[in-house]
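Excluded from the complex is one protein chain; the other protein chains are retained at their positions.
Naming follows writing order (A and B), and every chain is counted from residue 1.
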Amino acid sequence: MSLATLRARIERLGAAMSSHVWRIGYASRFLFYMLVHSGTALKRFHLTIAEIYFAGVLSLIIILVSGLFVGMVLGLQGYETLQRFGASESLGVLVALSLVRELGPVVAGLLFASRAGSAITAEIGLMKATEQLSAMEMMAVDPVARVVAPRFWGGVISMPLLAALFSAMGVFGGYLVGVQLIGVDAGAFWSQMQAAVDLRNDILNGVYKSIVFGIAVTWIAVFEGYDAVPTAEGVSRATTRTVVTSSLAILALDFVLTALMFTGTEK
Amino acid sequence: MPQEPIVEIRNVSFGYEAARPVLRDIDLAIERGAVVGIMGQSGCGKTTLLRIIMGALAPTRGEARVLGHATAELERDGLYAMRRKMGMLFQFGALFTDMSVFENVAFPMREHGGLPEEVIHDLVMLKLQAVGLRGAAHLRPTELSGGMARRVALARSIALDPQLILYDEPFTGLDPISFGVIVRLIRELNDSLGATSVIVTHDVQEALGVVDYVYFMAAGRVIAKGTPDEIRSSPEPFVNQFVNGKPDGPVPFHYPAPDYRADLELAPA
Partner (left out) sequence: MNRSTIDLWVGVFVVMGFVALIFLALRVGNLASFSTGQTYKIEAKFGNIGGLKVRGPVKSAGVVVGRVVDVRFDNESYEAVVLMDIE
């Protein structure tokens, strides 16, 4: 490899990095602008309610069903491992803590990103491609305030509720498999769980995580839609970017938040 | 005192990059009440010029004055105030697909507030009647044909009785009947509203039948201007080729290519 090709490759890499960093800055300015112009979304709340419907209610089925299955698998796998140490009565603890601390916010977040996030990106991108956003601008209506902000707040409000529903269904799934199917003692299942799961440390931290994930996923979804290249191919690429970037963001943020919340001194 | 033209473009140049200008030294004046056509080949810069009139782009040189304001100097609020007096018909209508026809036309009325629902209802019916689609008020945009969608978009663009109506390629993809409908509506609405209309198009024959004045563009410059008759009989060769639809002329038929025999890999003659 000659020096010239090496230098060319490094230059391309540098340009790609700096364009990503620039894009994050651009997305941040967009977020700030949207937050400042959220008045319409809050004053005419029916706009936001419609978006809670499209992001939250229409995700219910996939969240509830996935939550149930994840909880059931936790019950199976958990029992399988715990009974080797004679600790099968702690199954409730394992299921509840796994869901409330991690799996609830993270898996619900990933499902939300792929179902609702991609739908939001596609919708906004399509409105851009068919000049509906320009038409709105021409009618002196700010499309960010009228179209983007309600979708953002709809997603942010829906996400914690979906994560809580996921965790609750998961616990129920774990109960179904552990107690009803396998025969772990119901009393032990619930009482050990209640003793080990702390409201503030575990449940509330899980809720905070889901709020952070909701903000991240919805922000990415509306930005990618608004910034999409206004062609069919551009919209499809933007939708893919939303799902990929949201998923990576959730997993990275999960690490950071877990390190902040669950390690070190607990009070 | 003579009235200031509704649209005045003075010495405007524009380019997204400094090295490649899209518009060069454009001078244009549109009088109140006129229907003016801006015509030319695809890519000659006419849509960019329309965006400058809209205020969506600022000229890199020169001044664009619309409805008495220099568009480049307006802040967001001023721009929105100016646009409330304008209406724009986008190429394929750009109707909001999540709303019905009625709600589309009512949109500008509702967003710019203050009118009670009964008044809005009557106004929407009025506008739809003007374009002949009052019976379609409950339909959704996906249920409309191209021509009908275009007409609904037209009703929406005149919802607030604008002083200036802009048309971006209004005749694209229409069947002959819808064509005739739109042509008739452009003239009727302009006259009944006392408005001014600017039509960007490359549908020459039909446009020449409806406009009062034409600006002809090529490669970012205005190369001819005049009344429809003057344009039809223009000596300018490019205008001539365009108006008469000749396949070869100043705009050549063949895209630049190497020697034909060499491409076919034949020995040179």
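Everything below uses one rule, namely that a contact is a pair of C-beta atoms (placed from the backbone, for glycine too) under 8 Å apart; a residue touches a chain by one contact, two chains touch by 3 or more.
The structure displayed is predicted, hence computed values, not measured ones.
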Missing chain -> touching shown chains A
Only one of A:Ala96, A:Leu111, A:Val177 or A:Ala238 touches the unshown chain, namely A:Ala96
Please pick, from A:Leu94, A:Leu110, A:Ala145 or A:Val171, the residue that touches the omitted chain in the full complex.
-> A:Val171
Touching the absent chain when the full complex is considered, from A:Leu94, A:Val197 or A:Ile220 = A:Val197
Which is it among A:Val36, A:Leu60, A:Ala186 or A:Leu248 that touches the chain not included here?
-> A:Leu60
Interface residues of chain A (partner: the chain not displayed) = 46, 49-50, 52-53, 56-57, 60, 96, 100, 158, 160-162, 164-165, 167-169, 171, 190, 193-195, 197-200, 202-203, 207, 266-267
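Throughout what follows, only the chains that are shown with their structure count from here on.
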Express in whole angstrom the distance between the two chain centres, defined as the mean CA positions of chain A and chain B.
-> 43
Spell out the part of chain A that touches chain B in their complex, as residue ranges.
-> 127, 130-132, 134-135, 137-142, 146
Residue positions on chain B within touch of chain A in the complex are 54, 56, 79-81, 83-84, 86-88, 90-92, 94-97, 107-108, 111-112, 153, 156
